[in-house]
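A single protein chain has been omitted; all remaining protein chains appear in their positions.
Each chain carries a letter (A, B and C) given by its place in the written order, and its residues are counted from 1.
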């Protein structure tokens, strides 16, 4: 039911020569929202070198540009599907006024980084994440 | 029929703490392939400040990671749909051994940057791009 | 006397394949600290397209690496010299434990972006900045 929220201060480098947040940068925001989620579960970033959460697919619809007057974006994130060794993350990216600027989705796969083999989502991770589970009719 | 090909030398910053090209960086490669296409049509990068080619949607399937032993990636790009003021770009991203590492697609919209209004694809641009048109049954 | 302080959440992309914040990223932190300073003076980021504060010189000493367990860095910034059309900014970059990780300095030049000509620091900017002036015996 709950969504995980991360507020990210914009950096000067997020803006490109057209004066908007560049389309590539949104994927960085999504990435940092996922890393913050894992931090909230009590795992350090460096734990990702052992159990990798790799992106198998990314998709995004850009709805309105983010302008230079904004100081931050907000990323709302929830889990919309759990599989054995994969899960789907959905996102809404909000500008400073709280308007949805983009809707996005990632398909994640859990990987044992030592062997590079796909592994089941660890039970503790699945349990922590289930707090953010929300059934969702697609992107 | 033809595909537009761009070879991009990898940068140290393309790799993240897991030692692979980061998932976000692929969108930078796609972006640079699009900019190279526009350069090949005789238009400078700064022309994009007048007629913007904005990304309305991005999607990618990651097939295999790109490792630190690689020195370059190759981006093959083609146009799979022409609308009045929008078009679809498809990509294959190849590692140094020539294997497909990712397949991706962008929906582009042409915009008059002075007014921020959607505008028809200029005829000269459409004609130049049509050289790279290839009907494609989806991603 | 006062120093301007900005706390910057680390991003996953700040870390390179060696698992530390990459040496290049520190200059991004310095840049964002300067932009935050200008914001605090009541000027929008987009004002920088009119009166540019361009970097003429950058220098940094790295004292200790920033590790993946950290969530943020702090940038303390002060003005150590005022010239007619230039000024010096000095920085201390602190890790999450409050230890100084790097000391740095930039020489800035004010430029009229329309003509690309060097221009005197506007009086209002100089006055605002003088709050952060601190004599300093070099880097």
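FYI, a contact is a pair of C-beta atoms (placed from the backbone, for glycine too) under 8 Å apart; a residue touches a chain by one contact, two chains touch by 3 or more.
Just so it is clear, the model here is predicted, and its values are computed rather than measured.
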* **Residue among B:13, B:100 or B:119 touching the omitted chain** => B:13
* Taking the entire complex into account, which one of B:45, B:64 or B:120 touches the absent chain? -> B:45
* Determine and list the subunit A residues touching the chain excluded from the picture. => 12-13, 15-17, 19, 22, 24, 68
* In terms of residues, what is the contact footprint of the unshown chain on subunit B? -> 8-9, 11-13, 15, 19, 28, 31-32, 35, 39, 44-46, 49, 67-69, 71
* To do: Over the whole complex, note the residues of subunit C touching the chain we left out.
  => 17-18, 22-24, 27-28, 31, 45-46, 48-49, 52, 54-62, 65, 113
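Just so it is clear, only the chains that are shown with their structure count from here on.
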* Of the chains present, which has its C-alpha mean closest to the combined C-alpha mean? -> A
* Asked: Where the centres are mean C-alpha positions, what is the separation of subunit A from subunit C, in Å?
  -> 29
* **Shared-contact residues (touching 2 or more other chains) in subunit B** => 17, 22, 24
